[in-house]
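Worksheet: one structure, shown below.
Note that one protein chain is taken out, while the other chains of the complex remain in position.
Going by the order they are written in, the chains are A and B; count residues from 1 in each one.
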Amino acid sequence: MNIESGQLLFYVSGSIAVLASLFVVTNKNAVHALLYLVVSLLALAMCFYLLGAPFAAALQIIVYAGAIMVLFVFAVMIFNINQTDIDREQQWLTWQSWVGPSLLAMILLGEIVFVLLSQQNWATNPSSVTQIELVDARAVGSLLFGPYLLAVEIASFLLLAGLVGGYHLAKELPKKTTTQGGSQ
Amino acid sequence: MTVPIEHGFVLVALLWAIGLVGLLSRKNTLFMLMSMEIMLNAGALAFILAGSLWQQADGQVIYILILSIAAAEVGLGLALLIRLRQHIGDLDIDKLDEMKG
Partner (left out) sequence: MNMQDLLFLVPLLPLVSSIILLLLAGRLSPMLVAVFGVGSMALAAILTLLIGIEFLGMGGDSFQQVLFNWLPIAGAPLNFGLHLDQLSLVMMGVITGVGWMIHWYAAAYMFGDKDVQRFFVYMNLFVFAMLMLVLGDSLVLLYLGWEGVGLCSFLLIGFWQHKADNVVAAKKAFIVTRVGDTAMMIGLLILFSEFGSLHITTIVDSTVQVSQSNLWLACLLLVGGAVGKSAQLPLQTWLPDAMAGPTPVSALIHAATMVTAGVYLIARMHPLFLQVEGILNLVAWIGALTLVLAGVAALAQTDIKRILAYSTMSQIGYMFLGLGALAFDGAIFHLMTHAFFKALLFLTAGSIILKMHHQQDIFKMGGLFKSLPLTSTFLLIGLLALVAFPGSSGFFSKEAILAATYEAHTAGPTLWWIGVLGAFLTSLYSFRLLFIVCFGPANHDLKEADYKASSQLVVPLLPLVTLAVIGGFISLDFSLVFGPAHHPHIPLWIEWMPVAASLVGFILAWALYFPRKAMQANDGVISHFCRDGLGFDWLYEQIFTKPLQLFARINKSDVIDHFYHFVGWLNFSLNEVLVISQNGKLRWYLFGTLAGCALMLGGLLWWR
């Protein structure tokens, strides 16, 4: 079998991603799960790089694993997870609660894989592609400042909304005094 | 180095399914959010694969947009989770069933 090293690397990081995701989903400790999630994201970054998308890989590591996951960790810190919570998770995770979702997921997975593998006409014959070209940051940048300029602006609106909403929702409620009636 | 593109998409589907399992079977809202992150990542991988297939940067651009969506969503989601915890004391999503009947 003529598997190249890049291909092998791709399979390996893919498996790491899958395994790590499995650990995320079946974990009882929130912090452990988050860390596994970070591992999964990093493995995916590896996959991105191997597919010729270095800019995306970098962004994955910096933004996704570095910012969003950190945000998760901060939130977990606020929630103050302790042993009772972990025990309760243990309680909640009976094998009965896995049966239904697993079955459904497997059916869906089966269907999607069937659809994927029965595709006859990929645009390029995969076996004839000899080399994955690197699509570097320059190309991405020229697209971002070109055709996708409006999308970028709208994404900024979205982030603004997320910012304002996040601030508002997490604001501390004013303390109710005994003389005040009604609902807040 | 070449990667058969179907294998990439199979990886996407696999990750997506794992995220789905987590979403449906976990009661803790935090874990549900994490599972949703896995699913989003699977989607992002699919776009990158497509971009690689066509040798164009569009896949990465879409990936950036997905990234920003995920960021906003996580921010708001966690804020809501904080609120939820203040309201009902723990993060059990089954406690939010006032819309029943």
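The rule we apply is simple: a contact is a pair of C-beta atoms (placed from the backbone, for glycine too) under 8 Å apart; a residue touches a chain by one contact, two chains touch by 3 or more.
As the structure is a prediction and not an experimental result, all values here were calculated from the model.
Chemist: Of A:I62, A:M77, A:I107 or A:I154, which residue touches the hidden chain?
Modeler: Final answer for the missing-chain contact: A:I107.
Chemist: On chain B, what residues meet the omitted chain?
Modeler: Contact residues on chain B toward the absent chain are 20, 23-25, 27, 93-94, 96-101.
Chemist: List the residues of chain A that touch the chain left out of this view.
Modeler: Interface with the chain not displayed, on the chain A side: 100-101, 104, 107-108, 111, 114-115.
Convention: only the chains that are shown with their structure count from here on.
Chemist: Averaging over Cα atoms per chain, report the distance between chain A and chain B in Å.
Modeler: 5
Chemist: Touching chain B in the complex: which residues of chain A?
Modeler: 4-7, 10-11, 14, 17-18, 21-22, 24-25, 27, 30, 33-34, 37, 40-41, 44, 47-48, 50-53, 55-56, 59-60, 63-64, 67-68, 71-72, 75-76, 78-79, 85, 88-89, 92-93, 97-98, 100-102, 104-106, 108-109, 112-113, 116-117, 119, 122-124, 126-127, 129-133, 135, 139-140, 142-144, 148, 151, 155, 158-159, 161-163, 165-170, 173
Chemist: Using the touch definition from the top, list the residues of chain B that touch chain A in their complex.
Modeler: It comes out as residues 1-11, 13-28, 30-31, 33-35, 37-38, 41, 44-45, 48-49, 51-61, 63-65, 67-76, 78-83, 85-86, 90-92.
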